[in-house]
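Yeah, one chain of the complex is gone here, protein chain that is, but the others are all in their spots.
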Amino acid sequence: MPLPYRVLAVHQDTADVATLDMEPVGAAIPEPKPGQFTMLYAFGVGEAPISVSGAPVNGAPLVHTVRGVGAVSNAITRLRPGQEIGVRGPYGTVWPVEEADSHDILFVAGGLGLAPLRPAVRHVLANRDRYGRVSLLYGTRGPEDMLYREELTEWRRMLDVEIEVTVDHADRTWRGAVGVVTNLIPRAGFDPAHTTAMVCGPEVMMRFSIMGLQGAGLPFERTYLSLERSMKCGMGLCGRCQFGADFVCKEGAVMRYDRIAHIFTVREI
Amino acid sequence: METLERIVLEQKIFAGLDPEIGKLITGCARNHHFEPGAYLFHEGEAANEFFLVRHGDVALEITAPGRTLVLGTVHDGDIVGASWLCPPYRWTSDARAGTHVRALGFDAACLRDKCDEDPHVGYAMMKRFMPLMVSRLQAAHLQLLDVYGRPEGA
Partner (left out) sequence: MQALIEALAARGHDVIGPVERDGAIVYDHIAGVADIPAGRTDRQEAGFYRLEARSDGALFGYAVGPHSWKRYLHRPRETLFRVRRVGEELAFDAPREPAKRTAFIGVRACELAAIAIQDRVLQGGAYVNTEYAARRAQTFLVAVNCGDPSATCFCTSMNTGPRARSGSGYDIALTELLDGERHEFLAEPGSDAGAALLAYLPTRPAVAADWQAADAVAAQAAANMRRHMPGNGLKEALQGNPEHARWDDVGNRCLSCANCTLVCPTCFCTTIEDHSDLDGQGAGRVRRWDSCFTRDFSYVHGGTVRTQTRSRYRQWMTHKLAHWWDQFGTSGCVGCGRCIAWCPAGIDITAEAAAFVEGQSHGDA
């Protein structure tokens, strides 16, 4: 059963994306680890699986970034501070921030994909001395679609982090790179022998990014992505989220690519 | 080895190039510097010279009434312009320097002639330019898909 949480703040990131800060009314869910998701319940409308984009540590609120694409997600993005929302979870697997200890880290984010990656980026930057080079490649549709601009700028100011941003479409007012995020991969200059990559974004973008990473010599065993499938329960009981023999809610959403390489490109699997 | 020849052979795209061929194509090359905002070429012009960016950012643009759209940006080590490869040898977009740009300019007609004269030169060039064009095309496809766009019916 969902636990009631109170919305503290709603930040409109783009035309259809909002970030909600929330805190528990009574009992709290266990602390979500980077990569996990919760089932958010909009009163009377339903639930949707949403990745946690900010963990409630050190007094911070629980944060979710939601794109309004259907009845439930639209209802969630329209909540106002003070209103309540149901939260269940956290569910799912975690980004390999532990396994990637001492590695170089390459984050590849597309569009809304930066939201599920953000807790991993924050974790890596908060434990900076445990990792080698840290780079983030971020692609969106256009400059107006970028998430977390202030935080991106803060990250950029850290001299030992590389942030490369690109957009698919732009006019002249955008002075940065234009082109797909995969273009940034050959130029990222990472050492495939010591790098772990974490990729998140629309499925097509992840497919092309993985091809690009493979082309640059990165093995599948150090490539991780976050999958999305229809979910109703989040617990492996309703059967909907199956991807081959895996339940995306149990063996995912974060999966190591070598586990699914054989079916990732099979149509309608 | 003369300086320009060295610079040519240093470029990633010419890695592994037979030094004799390198010398030959250097004969078609010269150094350029562009100020920020300067045009490398304009849409519709004859594609007489194409560029290899040594350092800097170049935006490929199309201008429609009232607005200018950026098709893509190219950076260090990239080639600007493919229209020199095939008739009618005319540029299909503008190329504008976003920053200070140092580039190698190659005389397209000169290089085409050298390729015709010696198939080895032609093949060495084709092996290098073809993969570039293919991955540009793939990237353009992905850009077209608008993967971050609003899903249908949403």
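For reference, chains read A and B in written order, and residue numbers begin at 1 within each chain.
Basically, a contact is a pair of C-beta atoms (placed from the backbone, for glycine too) under 8 Å apart; a residue touches a chain by one contact, two chains touch by 3 or more.
Here the structure is a predicted model, which is why all the values come from computation and not from measurement.
> Considering the complete complex, identify which of A:Arg130, A:Arg156, A:Arg175 or A:Lys232 is in touch with the unshown chain.
Selected residue, touching the omitted chain: A:Lys232.
> Going by the contact rule already stated, which one of A:Asp129, A:Glu150 or A:Glu268 would touch the omitted chain in the full complex?
From the options A:Asp129, A:Glu150 or A:Glu268, the contact with the absent chain belongs to A:Glu268.
> If the missing chain were put back, which residues of chain A would it touch?
These residues of chain A touch the chain that is not shown: 1-4, 6, 25, 41, 43-47, 67, 69-70, 73, 82-86, 228-230, 232-233, 235-240, 242, 244-245, 247, 250, 263, 266-269.
Everything that follows uses one rule, which is that only the chains that are shown with their structure count from here on.
> Where the centres are mean C-alpha positions, what is the separation of chain A from chain B, in Å?
The mean C-alpha positions of chain A and chain B differ by 35 Å.
> Show me the residue ranges of chain A that touch chain B in the complex, using the header's touch definition.
For this pair, the touching residues of chain A are 16, 68-70, 110-112, 139-141, 145, 166, 168-172, 174-180, 182-183, 187, 201-202, 204-205, 208.
> Can you tell me which positions in chain B touch chain A when the two form their complex?
Answer in residue numbers: 57, 59, 61, 67-73, 75-77, 98, 138-139, 142-143, 145-151, 154.
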